[in-house]
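The following block contains the structure, expressed as structure tokens.
Omission of a single protein chain aside, the complex is shown with its protein chains in their original locations.
Labels run A, B and C following the written order; every chain starts at residue 1.
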Amino acid sequence: MAHDLSSVRADFPVLAELIDGKPLVYLDSANTSQKPHAVIDAMSCFLEHSYGPTNRSAYRLAADATDAYEGARVKVARFVNAAKPHEIVFTKNATESLNLVARAWGSTNLSSGDAIVLTHMEHHANIVPWQMMAAERGFEIRWVPLTADGLLDLTDLDRLLDGAKALSFTAMSNVLGTINPVRELCAAAHAHGAIAVVDGCQSVPHMPTDVREWDADFVAFSSHKMVGPSGIGLLWGRESLLESMPPFLGGGSMISDVRLDGFECAELPAKFEAGTQPIVEAVGLGAAVDYLSALGMDNVRAHEVALTVEALDKLKGRFGDDIEIHGSPDASVRGATISFAFRDVHPHDVSQVLDQHNVCVRAGHHCAKPLMRLLGANATVRASFYLYNTSDEIDTLCDALGETAEFFSA
Amino acid sequence: MAHDLSSVRADFPVLAELIDGKPLVYLDSANTSQKPHAVIDAMSCFLEHSYGPTNRSAYRLAADATDAYEGARVKVARFVNAAKPHEIVFTKNATESLNLVARAWGSTNLSSGDAIVLTHMEHHANIVPWQMMAAERGFEIRWVPLTADGLLDLTDLDRLLDGAKALSFTAMSNVLGTINPVRELCAAAHAHGAIAVVDGCQSVPHMPTDVREWDADFVAFSSHKMVGPSGIGLLWGRESLLESMPPFLGGGSMISDVRLDGFECAELPAKFEAGTQPIVEAVGLGAAVDYLSALGMDNVRAHEVALTVEALDKLKGRFGDDIEIHGSPDASVRGATISFAFRDVHPHDVSQVLDQHNVCVRAGHHCAKPLMRLLGANATVRASFYLYNTSDEIDTLCDALGETAEFFSA
Amino acid sequence: MPGLEDLYREIILDHYKNPRNRGHLDAPAVSAKGHNPLCGDEIEVFVLVEDGRVADVRISGQGCSISQSSASMMSAAIKGKTVEEVRALVSRFRHMMSIEEEGPAPDTTVALGDLEALQGVVKFPVRIKCAVLAWNTLTEALSNT
Partner (left out) sequence: MPGLEDLYREIILDHYKNPRNRGHLDAPAVSAKGHNPLCGDEIEVFVLVEDGRVADVRISGQGCSISQSSASMMSAAIKGKTVEEVRALVSRFRHMMSIEEEGPAPDTTVALGDLEALQGVVKFPVRIKCAVLAWNTLTEALSNT
């Protein structure tokens, strides 16, 4: 494995928790990740010694808090290779980021007769905001289908993009683990005069990100999935687009003037950051980005590829036809998120037995109901691995599944 | 004073900070408040031992995190005497809460020919969201004027409310400190068939709140101003209204079903909580509400009234005509937020000299530009007191102002 | 932590594997759909009420062992009962599941029969929603009569 796993694990206090005397096996990081000491301590230290308002007051405490908050923006900008820090907008979660794009960009660019393109593997966060706008403005939503292996089926992409104004897609499926060819998709969108909106929620925490190399127009992602705190999300946007858009939420800080008869917007990024911001959360996110950068995102990816190969091997090897793993068997085009059906045991019951062994997996529709319908399932079991997971944990998962099989065949 | 101030102060670690060997005098709580150990520790303890996803996964760690998150909702509901916990919606800040009301309620209730009523003392957060909707839908915004004392001038209220669909107003001005007659205003709105939206940002942290006694329809407030963490805001809404409204942000958790051709909303409160929520922040907010409840909001208010009387006396007594204090001189109709002009020294320069004495005040327009125009000022100095402030700090403020006078007359 | 046997009693697994009263009913039967947002389970309950009695009941949909067996046992328990008896049973069942109920305490003389097997679910709070899904859906269906 590409990094020193035992020292990494020691960084995450919750991984040392024992429940009923047994260690926690946290395999739900695609849902939300655990946090290292560095993040937790940065937040409590800031709260104890340095908390103050940002971008509003002028005394030193406030100025230092502002520097901490804006410093986090610079760190995030570097982490995804944004051209300018003010192309990074802090939101509350990736869902808000995608709503921001759908509404603020959409309201000046989409109307009846227009079309946008989504894919069959999108998370609800990249579907519902567009459906809400479509219901209001009457544009068409087209869908990129999937191959049997759970990859995007790009055969008809040109036809789908013909006349479309936007292509919005996930860089990595939160159900299938599929890694999509982001750069090619952005290029295809641009070739048709559409913008490319990337849902980076599942990819940014797990592999290096370069928004300029992608040549994307917007990328949404969340702090809580990349070892950062809850309560803060991210939107990277191309400067020219962010500048051309109307604001999203109205209120303090996003204005340069307010009169009884109207208001003027502030400059980027304030324009999209109305009200008191997630200050402590930005500080924690800054620490998270430092933590990931120190590990090296290439190493994180290498570690996860190794885990994926091993997990797929062991699961298939041990359970054969009793397990149906969704998505591609090729670890080079997938992340460490493994969804599966296990015999005829309902996912909720699988997760129950696994929980008895402290193995935390998600059972459900994973906020991707259109994809679930395609898979012909109401729910799947999903085990998702991250930088702190180990080979041993794969074994524990397999053993717990073994017991599940036994229990439900008895 | 109504509570044990030295033990209260010991609860707030940042108040023990020394800068240049001198204590911090934090008089900017109307902007954002400091946090007690109880809140900081609840957050770090949760992050170290119990962090997990809420309302998504079924294993015990996730179930316990969900209980902690939903438990915070119950605490907040009790704190403001809501009829049901699901009338409390978690947002990112009060600004989002007000945008939610303006857009989700407004989009089905306001169109061309309609009118809403705001007041001249509103924060931008209670102006700009309505202006954005008005620009889109062409309804009229009417304004309640102010008296010379900085109270609402209700002489023409009936005329203003005639035919109006909503009255949206602050319970307490963040500039003048004015406490508005919320119950009377709600009744007046209802008498005209309008809903009453209350911006509780400045009142909820400082005095007892009873949304049912007010008979309000919506109340927005923020965690970070009531000793809770940043990154989480609150909206209380009357159940029937919340149920009748379309959703605000779209995404995971706010749906009960998503198909390619549309979606169905989830029940309250999930309907308005799209995406991964501020989980840790809710836990911190729960601890903040416990902290305030233990102190007793009546005691908090009594403490602040005493500080206000003393501060007004001392400032006027010492500086006479050199200081112009905005708003009412009557502490029974105002909170402990004191905005003033000091001789002809620009507020920014006043705050600079005060900062030299570690006295933290805000200088600026306080996100209330229409009010500033009415006051004929670009900016004011604002000292705002909270449950942890002391008489001594009033003296330090006065001494620092004395030096300001000396410095700028030299 | 309570063991799996507390949750998965034999009779539960039996109802899960051999669900009673599967299918659907046409009008004049009433019906309602329920779903559990946590795990995606969906259920549809059909009830035919004749002369104030449940003349027939059918369940369709998918779900986990707890929600399916609870639905199956419920269907067996209510068939032939008067609507009033059914309501008393629903109240008694919800009470056993420690779901807060407003109003008076339920009539403990109402027999739960096989349904007692679901008592173990209470030790697994997340699963309570699974166990009551069919019951809430039934209540909704009956409100359509």
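The rule we apply is simple: contacts are C-beta pairs under 8 Å (C-beta built on N, C-alpha and C of every residue); 3 or more make two chains touch, one makes a residue touch a chain.
Please read these numbers as outputs of a predicted model, since none were measured by experiment.
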item: Touch partners, limited to displayed chains, of the chain removed from view; value: A, B
item: Contact with the hidden chain (one of B:Val128, B:Ala379 or B:Leu397); value: B:Ala379
item: Hidden partner chain, touching residue among A:Leu185, A:Ala266, A:Ile325 or A:Leu401; value: A:Ala266
item: Residue of A:Val8, A:Ala58, A:Leu268 or A:Ala331 touching the missing chain in the full complex; value: A:Ala58
item: Absent-chain contact - pick from B:Arg142, B:Lys165, B:Arg238 or B:His365; value: B:His365
item: Residue ranges of chain B at the interface with the undisplayed chain; value: 19-20, 346-349, 352-353, 356, 363-365, 369, 372, 378-379, 407-408
item: Missing-partner contacts on chain A, residue numbers; value: 55-56, 58, 60, 63, 67, 253, 256-257, 266, 270
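The rule is short, and it goes like this: only the chains that are shown with their structure count from here on.
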item: Greatest separation from chain A - chain, by CA centre; value: C
item: Distance between chain centroids, defined by C-alpha means - chain A, chain C (Å); value: 37
item: Gap in Å, rounded to a whole number, between the CA centres of chain C and chain B; value: 45
item: Touching two or more other chains - residues of chain C; value: 1, 38-39, 127
item: Where chain B touches two or more other chains, by residue; value: 56, 58, 60, 253, 257
